[in-house]
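For this view, one protein chain was removed and the others were kept in their places.
Each chain carries a letter (A and B) given by its place in the written order, and its residues are counted from 1.
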Amino acid sequence: MSCDDNKEARAKDRQKRRSLPIVTAEAPRPSTATAARAAPRYWRSIEEREAAKAIALGAVNEFPPGADELAEGSVSRRGFMQLLGASTALATVGAACRKPNEKIVPFVRRPEELTPGNPLHFATAYALEGFASGLLATSHEGRPTKIEGNPDHPETLGGTTAIEQALVLGLYDDDRAKVLRRGGESTAWRVFLEDTKARAERLEANKGAGLRFLVEPSASPLLGDLRRRILARFPMAKFVSYSSTTSDGAAEGPRLAFGQPLVARHDLDKAKVILSLDADFLGEGPELPRATRAFAARRAPGPEMNRLYVVEPALTGTGAMADHRLRMRGTDIPSFAAALVAELATDTPALAPLAGLPKSATFDQRWIRALAHDLQRSRGSSVVIAGRRQPAAVHALAAAINAALGNVGSTVTYLLSPFDGSSGPKALGALVEDIAAGGVDTLVITASNPVYTAPVDFKLGQLLQRVPTTIYHGVYEDETAAVCGTMIPATHPLETWGDARALDGTVSIVQPLITPLWGAFAETQVLAAFLDEGDVSAHELVRRYWFGQRPGDQTAAFDAAWEKWLADGVLPGTAAQPVTVPAVDGQALATVIGTQLAALTAQADGLELGFVNDQRLHDGRFANNAWLQELPHSITKHTWDNAVMISEATAKAQGFETGDVVALQYRDRSVEGPILIVPGHADDAVTVALGHGREGAGESIAKGVGFNAGVIRTSDAPWYDRGLKLARTGDEHKFAITQTQWTMSPDGRASPPPAVDATLAEVLNEGSKFHEELEERRGPLPTIHEPVDYSHVQYKWGMSIDLNKCTGCNACVVACQAENNIPVVGKENVRKGRHMQWIRIDRYFSGPIADPEVINQPLGCVQCETAPCEYVCPVNATVHSDEGLNEMAYNRCIGTRYCSNNCPYKVRRFNFLDYTSEYTAARMMGTNPDVTVRARGVMEKCTYCVQRIERKRIDTRIAGTTIKDGELQTACQQGCPARAIEFGSLNDPGAKVTRMHADARRYDLLHEIGTRPRTAYLARVRNINPDLAKVD
Amino acid sequence: MSQGAHIPHEDTGFVPERYVLAKFATSDALLEATRKIREAGQGELDTHTPYPVHGLEKALGLGRPLIPTIVLGGAIAGAFIAYSMIYFMNVLDWPINIGNRPPHSPPANIPITFELAVLLAGSSSFFGFFTLARLPKPYHPVFQSESFRQASVDGFFLSIKIREGESPDAAAALAEAEGATHVEIIEELER
Partner (left out) sequence: MSAAPSSANVSRDPLEPTVLIEGAQTDQSLNDSLLNHVWRGAGRGWWMLFGCALSALGLLLIGITYTLYKGIGAWGNNIPVGWAFGIINFVWWIGIGHAGTLISAILLLLQQKWRTSINRFAEAMTLFAVICALLFPLLHTGRPWFAAYWLMPYPSVQGIWPQFKSPLTWDVFAVSTYFTISLLFWYLGLVPDLASLRDSSKSRTKRIVYGIFALGWRGSGRHWSEYKWSYLLLAGLSTPLVLSVHTIVSFDFAVSVIPGWHTTIFPPYFVAGAVFSGFAMVATWMIPARQFLGLKHVVTIKHLENMCKVMLATGMMVTYGYIMEHFIAWYSGNPYEQGQFFKTRWHGPMQGIFLTMVFCNCVVPQIFWFKKARTHVGVIWFASILINVGMWCERFNIVVTSLHRDFLPSSWQNYAPTWVDISLFIGTIGLFSTLFLLFLKFVPAVAITEVKELRHEMEHEAHHASVGGGAGAHG
């Protein structure tokens, strides 16, 4: 259907649904002014309406497009802030809830046009580290409220990450930059464009020498095109892409091996044996959703089950899933790789030239031999993955091994890197030199907060002040904004048009779910401004570009294609062809790597300092996202913090305890942070997470949380170096940890382990003790009253969670938080034990604290059939539904907390304080209208997403059908990239969940109490290498 | 009420009750006198003692007290109300699946049934007594006697309500004869 129909349809609808603040398509492009003007159409009280008029006028005077009064500073800064505050508040009420004026197309599987109360789902994409993952965004009356993965997207496959799940909260963050300002004064986009036009002409004169762009590494075709056109206009200008998360090694390694910069893409569903060299592929990076899915898919016990070896310093999500894990300092891993190659070389001639590489340490030969044999035994179906934190040499060796074992083309394919050259410290260094030499006169920064993320020795913050003109395009008034002349508020990914390319090359069109809440601008527009196209909308830019990509296409035909792209979320046939790589020249490689390894192995002694991206805040760009701040770390379960992670042995040796604040003295720099002893951490090494200790002026949530490890991070050692010293400061720090007990029986209790694991051998052997034990942990128990018979109801809801698939990635936790309007409680309340997440991931260690085995056990309400919580409630506020749900009547609850006391699983959450009344108008828009926002003093808990059940029930009743298996997903299930969670009706014999409940690995948590839980668990299986069996 | 104002006091036909109030030294003396005077059949007797004196009920010729019966009634009513209330609310009116427990589970009903029985029994005992005793009654002719203030301290009194038209003197004399330490005649002021 065309735009016009769409307009008419809305115009018609508008009569019916005044309440739905949807503005006509003719409305001018949004700015705070229009926002303010639009506001009074939807007032909550007469007073507000009058006030709105008044302030709207003021606001209009503030930001008429291209008005100049303000330039003379007619309004005092303070008064300006007041008006700004008021008008933006109104903006959120009024303008905010508008669908964009341009036509955006719902995800095809959903109803075509918006009906009040029924959410729409739109396919879009989000690129975190330059590569896109395809998403589906749920929109209620034009307000995006929930993110899901796009099942049709090759890199996402319907899964999501915790960070993607939390995007919604970021969109409605009131701390976002709201004003386009020059210095301390707000200005208008039009003014900025005129300035830029003038500047561009001036720069053109000297071919743009002195013009620099500092951007995020991005595979977006449109951005690439803009870049090319800008360089065509300013041949002397330079684009520098920098991200603190990408390392030069990853790009450099394949070049060493194959002669050109390539990106490795791993197909783990083909991999039987996986070796991770410090690669947390299940915990971070653009491959996360697909890798997790594929890895989990091959965890089914049987001959084809994969085996994961992990070599890493600090325990990661990947390490927690390992069948065999070797804790090792990051600086030793290159030597380990060399040693492995040497071992492999004995049976693999192709690697022979590499056999004699230098090593700095000696390793457990037995381990290496077993590993090597395992890799060789499954040639073509094994894979070695090198981590981004490892130097080029390791990546090169990994490439060499994969090539030698014939894995290239099956488990690993190489693609041309969409990035031009490095996007690590090396690239930034060049720019820094330019600036220092005074060669930069105009610097446009669209990279995310480089002043904070750049290596400290670059002193970027100070240098930027030397640049005559600095233009920063960012989401927050952060550290970078503080030192930049011009600040352009950046659009949130859900607010803007654009395109993005996934790791495999597939292109997605990024379509917005909502017009910018506070009049922000897209990166494409900022770049286009230098082509005198700044007044072209982001939508027009991307549409034009792709129209250009389809020569000979008639507009109509293109429109059709365009709509299909938007609806599907992917552009067909855009996937890149794998590069056929040449054979590795062993000799040449050996010489290159040899020297590098020699350099690496000649290391200073002392503790190893290792940096890692915070698994929640990434490089710090999500530090203002409370959902992520309060998300328990997948291993340590600490929230609202980063820590000096250290092994118990090392801590003992140095005389530290968890909570001791120490000074990390590295070279001539030092930073203070609290010690956190982590099981399974390598000895003589310390791991600190980046992204904390933010000081952005505009970021109220991020401010002062954790410490900034970046201040001792240098460009020559961005990830690992030795020579760290720890000195106690005498201060104590109290972590906010959600799971204080680490092991399953902390005081030596004899209670049956809550989370069960077994070796593959035990699982495959029918008669083994494992099966006997599980037999006792499921099935009916003797009871004095007849259990209610649910076999006749239409649906008997049940869930199953496969511990063998769960990587503890936390996606489900945030998904649940977004779906169910779960509030955050803040650091102090987490300390007190009042965190609210309905589903928590219990993480249990077993075995020695130095080398523990880990099990992740996600636990929401298990919906006991004989629920202990129900019969103790004095007011019938929690009762059973006829389909077996344990339901909460929030408005009936008086908050005795008796139900929680009597819950053996302690999955109930209580609103100890008023967590929601301070929601801003913007934040409110992010809430799911299908779920109550709970009041103070009310108990709450998981209900198997009853709102989704009921919505689906309504849909199917209208359609006259019944809910088929798989049609209905809970939020946690849908968010899970590993597909570890199944949900459905246990009365449907064909349903996945029913099959899981019948699985031989099934057991019920706390079965012996007789609660008859509806959530069943499938035991974790460890695929032990027989050669190493005795070691474990 | 309204026309009451027009009626002159002397026309109300108000005949004041008259009492003979006799004080005795010891409870035994009181006991003795009471028995005698009752046999003599002098008006309606009542005794006033600081604490219950054993045997006075018999001396006054009082019947079995009613309180126990009243209390029993209260207890039964309480138990019945409680159980039927629970049964109606949780079984008949809106039975809900509460953690797989049967809607009607007698053991769970015992506590409240018992408590309500005790509550109603206890209340009926308390209020039953005050109803039977026609208390509170702030004014009573005997209070006119200044010496009666000893009745709650250590005085043992006998009050004889004189029948209408009879003279109190006989009763007074009898009381004297029975060894009352102090006798006075009280005329009711109002009613």
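Rule of thumb we're sticking to: contacts are C-beta pairs under 8 Å (C-beta built on N, C-alpha and C of every residue); 3 or more make two chains touch, one makes a residue touch a chain.
Note that this is a predicted model, so its numbers are computed, not measured.
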item	value
Which displayed chains the hidden chain touches across the whole complex	A, B
Which of A:536, A:579, A:592 or A:913 contacts the chain that the document leaves out	A:913
Full-complex contact with the absent chain, from A:228, A:669 or A:936	A:936
Listed residues A:184, A:573, A:730 or A:748, member touching the removed chain	A:748
Interface with the undisplayed chain - residues on subunit A	739-741, 743-752, 754, 829, 832-834, 840, 842-844, 857, 859, 868, 871-876, 889, 891-898, 900-902, 904-906, 908-914, 935-939, 1005-1006, 1009
Residue ranges of subunit B at the interface with the undisplayed chain	27, 34, 46-53, 56-57, 59-60, 62, 65-68, 71, 82, 85-86, 89-90, 93-94, 98, 101, 105, 108-109, 111-112, 114-116, 118-119, 121-123, 125-126, 128-130, 132-133, 135-140, 142-143, 148-154, 157
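As a working rule, only the chains that are shown with their structure count from here on.
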item	value
Centre-to-centre distance between subunit B and subunit A (centres being mean Cα positions), rounded to whole Å	82
Parts of subunit B lying in touch with subunit A, wherever the complex brings them together	96-102
Touching residues on subunit A, where the partner in the complex is subunit B	785, 787-788, 864-871, 876, 879-882, 1012
